[in-house]
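One protein chain omitted, others in place.
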Amino acid sequence: MTEANGTSVSIQDLSLNFGAVSVLQTLNLDVAEGEFIVLLGPSGCGKSTLLNCIAGLLDISEGRIFIKGKNVTWEEPKDRGIGMVFQSYALYPQMTVEKNLSFGLRVAGVARDEIAKRIARAAEILQIEPLLQRKPAALSGGQRQRVAIGRALVRDVDVFLFDEPLSNLDAKLRAELRVEIKLLHRKLQNTMIYVTHDQIEAMTLADRIAVMRGGIIQQLDAPQTIYNRPVNRFVAGFLGSPAMNFLDGQVEAGPVFKTDGVSVPLDRYVFDGTERPTGACVLGIRPEHIAFGDAAKSMPFSASGSVEIVEPMGSDTLVWTKLGGRNLSFRVEAERTLRPGDPVQIGFDPVRASLFDAATGNRL
Amino acid sequence: MSDQAVTLPASAGAVANRLEASGPRGPKPRHVFSRRNIFLYGTLFVVAVYYLLPLYVMVVTSLKGMPEIRLGNIFSPPLEITFEPWVKAWSTACTGLNCDGLSRGFWNSVRITVPSVLLSIAIASVNGYALANWRFKGADTFFVILIVGAFIPYQIMIYPIVIILREVGLYGSLAGLVIVHSIFGMPILTLLFRNYFSSMPEELFRAARVDGAGFWGIFLRIMAPMSLPIFVVAIILQVTGIWNDFLFGVVYTRPDTYPMTVQLNNIVNSVQGVKEYNVNMAATILTGLVPLIVYFISGKLFVRGIAAGAVKG
Partner (left out) sequence: MSKSERPNPLFRNLNAKIASIPMILTASVIFVGGTVWTVFYSFTNSKLLPRLNFVGLDQYYRLWATPRWLISIENLLIYGAISLVFSLVIGFLLAALLDQKIRFEDTFRTIFLYPFALSFIVTGLVWQWLLNPDFGIQHVVRDLGWTSFTFDPLYNSSIVIYGISIAALWQGTGLIMCLMLAGLRGIDEDIWKAARVDGIPMWKTYLFIVIPMMRPVFITTLVIIASGIVKVYDLVVAQTSGGPGIASEVPAKYVYDYMFFAQNLGQGFAASTMMLLSVVIVIVPWAYLEFGGKKRV
């Protein structure tokens, strides 16, 4: 990555309380220059609140915020060197696109030709030149969001903040604009902090993802690491669609995982620490990591069962069976025709699985 | 599945054919003169007549001569239309020693209403904006006091205001009354604007802050231009409210600066001289004309105004 260039945004011990309610708790986050960070989490996890704190739109209770090495904790939003894109676009309805883009520059008293130059550049990058004289009401959702991005672009800032920018768009447009944002990042090489609850956006866009819950960053890592080695059960369950399968059971010496007549040998599993824990735990395995049919037989763990439900999803098919009395889903190619009741052989390699402490939910 | 679909109509076919000949088909018939409609429109019509009758009687009476009024009945249309009473009411009717008609009161009311409406809306819109978007410590306390104040009988604050106005030398002047109207218009208007600004997307305000606009910049360049409808509602509310005021007019002005309502009451309820009912009714219509015109022109906005002013959003 570009860590060599230094830190762009640094958040130190940030806390935010609304009265007695603690929204963010001693939160630390360092964002490298040019990095694309995604804050991911369910609604109410504090991700948008954190973004608003970075923008200076919310006063924080404790801690400090640095942007480009400058302590901006008490600075006004306009003085922080940030641009922001909002979920509802937040375009000024009575102004044309051009006036929307230039409003901030006009407030700041930027010279006219400079304004024109910056607007021309932003309009070219975002391909909104034909829209400049229109009012926001005459634009489609995708066009509006482009203008909203343009408003951040003309500010010529180092840090872009995105607050769920694609949530108001339909699925097709969302996918299109996602690609465009990624291209934009590659072209501009700005630092971007992006808030979303959509894991696909997070996986596709991020250099690193910060998964949040209850005002705390649960895990901050590259998308693949978060996907393959989630630090706790919450992160494991939040990422991935269809969701990870969870089996309640015990780890026993061996080590081996046991639940209702099923025992999974864990010698190939990579434990987090050096000690070998025992006791109640949860085994998680993603549907795509479960092998099926002949391939299953060669796996370190394999079992047989029967098909309960078949959910065709177009590109592939999700099949539900039972393992140790619990529902378990796995993916097969769309061409496979399985019917409820058919016998199946399944299996997986424990190196692909995740083990969590049943009480704390932490990865073992 | 497919073989079922074929057999179903075959077995049910015979029954269906028999039903088809006699059963209801197509749109359900509706009777324009159903009992429900007669009751509904009949009731509404009667009530409407009741509501319109006073207006009708006012107009009819004001167009009759006094002899016709003494002989005839108040509901009958004028046999001979005369505009004499209107002219008299406007230009020569007497209040006390002044005999220059309601025109004086009309112009006083105009001079009171215009600045009061502008001042009260200017203050209240900024208040509402500050309350909705720039909450500062203690602001809500003052707001609650303001709202409670709207329901407190004015009588309890009348005299202290007399003293304050006397101290600053505005007691009895139009300027003093303008201030009083701005003060007592503040609660409902502030509530109106606060609710309106609160309903605007918060992100718009945030975007403007990121763009570097300050308190006045956001208000004048973003919020106010987006809020024209609510300003119109406020204007309607204030024009009718201030024009119709009687209590403040009678307390805070002198006879030569009396607003129209006070002067009208003095004309009609004066005990001297012969009662000229036609002139009285003409004067009454003239006084009610401004709010009525506002009402009929504004239509739905008026309804929205009173609903917004009354029920919190």
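Here the chain labels run A and B in written order, and each chain numbers its own residues starting at 1.
One rule holds for everything that comes next: a contact is a pair of C-beta atoms (placed from the backbone, for glycine too) under 8 Å apart; a residue touches a chain by one contact, two chains touch by 3 or more.
Keep in mind the model is a prediction, meaning the values are calculated, not measured.
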| item | value |
| --- | --- |
| Which residue of B:57, B:81 or B:99 touches the chain not shown here | B:57 |
| Chain not shown: contacting residue from B:186, B:207, B:223 or B:301 | B:186 |
| On chain B, residues whose C-beta touches the chain left out of the figure | 40-41, 43-44, 47-48, 50-55, 57-58, 61, 69-70, 73-75, 123, 126-127, 129-131, 134, 136-137, 139, 142-161, 163-164, 182-183, 186, 190, 198, 214-216, 240, 243-247, 250-251, 261, 264-265, 268-269, 277, 280-281, 284, 287-288, 291-292, 294-296, 299, 302-303, 306-307, 310-312 |
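Following the convention adopted for this analysis, only the chains that are shown with their structure count from here on.
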| item | value |
| --- | --- |
| Whole-Å gap between the CA centroids of chain A and chain B | 53 |
| Residue numbers on chain A that touch chain B, as the complex places them | 52, 55-57, 76-78, 82-84, 86-94, 103-104, 107-108, 151, 155, 163 |
| Of all residues in chain B, those that touch chain A in their complex | 201, 203-204, 206-213, 217, 221-222, 225-226 |
